[in-house]
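Got a structure here, written out as structure tokens. Questions coming.
Note that one protein chain is taken out, while the other chains of the complex remain in position.
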Amino acid sequence: MEKRFMKGCEAIAEAAVRGGCRFFAGYPITPQNEIPEYLSKRLPEVGGAFVQGESEVASINMVYGAAATGTRALTSSSGPGISLKAEGISYLASSQLPAVIVNISRGGPGLGSIQPAQSDYLQATKALGHGGFRAMVFAPATLQEAVDLTYDAWEYAERDKGPVLILMDGCLGAIMEEVELPEMKEISYANTEDWCLARVNGREESHMITPILPELGLEMLNRFKGMTYKMWEMTDVKVEEYMLEDAEYVVVAYGIAARVAKEAINTLREQGHKIGMIRPITLYPFPKASLDNLDYDKVKGIIDIEMTIPAQMRDDIELQVKGRCPVHEYGRSGGILLDDEGVLEAIENIVKGEA
Amino acid sequence: MPSYKRPSALLPMATGYCPGCLHALGTRLVADVVDELNQQKNAINVISVGCSALNLYSWSGDDIGAAHGRAPAVATGIKRCLPDRLVFTYQGDGDLAAIGLAEIMSAANRGENFTVIFANNQTYGMTGGQMAPTTLIGQKSTTTPCGRDPQTTGYPLKMCELISVLEAPVFVARYALNSPKGVADAKKGIKKAFELQLAGKGFTFIELLTNCPTNWGMSPLDTLEHMNTNSIPYFVPGVYKDKEAEK
Partner (left out) sequence: MKQSFVFSGSGGQGIMSAGITLAHTAIDMGKHSTFLPEYGPEQRGGSAKCTVIISDCDIVSPLPKKCDTLIAMNEQAYNKFIDDVKEGGTVVVNSSRVTDIERQDVKTISVPVDDVALELGNEKVANTVIIGALIGATGIVSKDAVIASLEDKFKAKSPKIMELNIAALEKGIALGKGAAE
């Protein structure tokens, strides 16, 4: 394995190429511009195609077209641009096309701020577009995890024929860390031949890819998708459970917030406080069981820590806690970063009952 | 004596177009050319939103439905991944000239190597006859009940003229499907566009002037005359750009 000191955006771009990505379309928006910039040079080197679209709307539809040919396709953006891509993401879902979308999120709503924030949890997990579909949402906390999840993202997208979202905040997009890069995957179109547009010239049967279906067909697709989402809950939940055995307080945090929280937990553990953490790595499917199975005779409180205000993951947490203990929240927003001291103090205050 | 047969690029089923609609003829011309060039197994039809979406089920080769206005973006993604395939979009005027104006102009400007077939019937057919970007001045529609007034709605967009001023496109032409000569010319134009694409020359754009008996509220025959007196004087048929011929 090759180790490199890389910037987050470039690390996931390289991981995408090594994971088989051969098409990218996107539109510039801070803080993710290093992804298109990197791929504009890198994709042609491996025989792939890069297109700077005229808009996020056009870009996601270019990805839709590329995905329809069985090519592993990627687009990336940040909050405002993901909103524009919503239509195309919904079409990927209805046409059952695999593709990967990266959101390097920033402060919102609106144009918001260009600084990092975790402001797109609800958009990512509840409504990436109209029509009531879901996408698997990966939320890495380190660049290594981001590389590994990106590298395998198309395996999930192709298995379930739909979009997969990688949600990272601007901190993880900009940070440089050491990463181990996996080997270049062999590209095989064997999995896509049975549905994609004419990759094989002269193939006898033709393929139709359609985002519109007769009523019964659409209902059948939705039933099937519903079953797929249930299956994800059983087989695809990724979660880190940290020091839960004796925990009296459990922090729930993902991505960059989880790293800051873990630092605080380590400090507080040294002072004898029994604190643990549940870190969802898949935001959808949400790690329900981790929360549901906590020993609520021991757990005195849940602390939801997010780099957004108000906390967006809280509803999903409360559905599992079911009132068995109080749920607290702490966050920063608008592009103001969480920091070690602030999070430590917030947890301390809650633990000491001063919240 | 050549026999008159259904092109194999179309499935043996009704198209779903209203009686007297020239859209069906446009579709048929495209299918004929695909047959003549023996591209049935190589063509990818990118289908748009509007009446042209009816092609989705009658097309026998590979096809894909695009979001409203986005067909040129979808075709870009396809063609960049499969450069040897014959890729074309088939779009109506609302799809191409209103909601999809950014996509068509940008794809044309990039010189994407695919063909756009643009059916201009000066109305939104599928949604019930609202004003289109191509609706003529004074023409009544369900959203311009007193006729299109340029003071509030501007003027009908001339897409061939707009696209022909771009540097990249190689062939841009408009044909009216209301006469046998227009139909014959249109077929030649479509064939030329497809041949240019297959030779890797670049972006080609074919506008087909069509009618809408249902929403114009006329008999099919009356629409043909209406086209002569109203549509054709404004949307003048002809070749607007032919880069190969200029050489």
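Think of it as A and B in the order they're written, each chain with its own count starting at 1.
The working rule: a residue touches a chain if its C-beta (ideal position, glycine included) is under 8 Å from a C-beta of that chain, and two chains touch if they have at least 3 such contacts.
This one's a predicted model, so the numbers in the text were calculated from it and none came from an experiment.
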item: Missing chain: touched chains present in the view; value: A
item: Among A:I82, A:A117 or A:I175, the residue in touch with the chain that has been omitted; value: A:I175
item: Absent-chain contact - pick from A:E240, A:E263 or A:E318; value: A:E263
item: Which residue of A:E219, A:D292 or A:D339 touches the chain not shown here; value: A:D339
item: Hidden partner chain, residues of chain A it touches; value: 5, 30, 114-115, 171, 174-178, 256, 259-260, 262-264, 266, 337-342
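Everything below uses one rule, namely that only the chains that are shown with their structure count from here on.
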item: For the chain A and chain B complex, residues of the former touching the latter; value: 22-23, 25, 49, 51, 53-55, 57-59, 61-69, 71, 73, 87-88, 91, 95, 197-199, 201-203, 206-212
item: Chain B to chain A touching residues, read off their complex; value: 41-42, 44, 46, 53, 56-57, 59-67, 70, 73-82, 84-85, 102-103, 105-106, 110
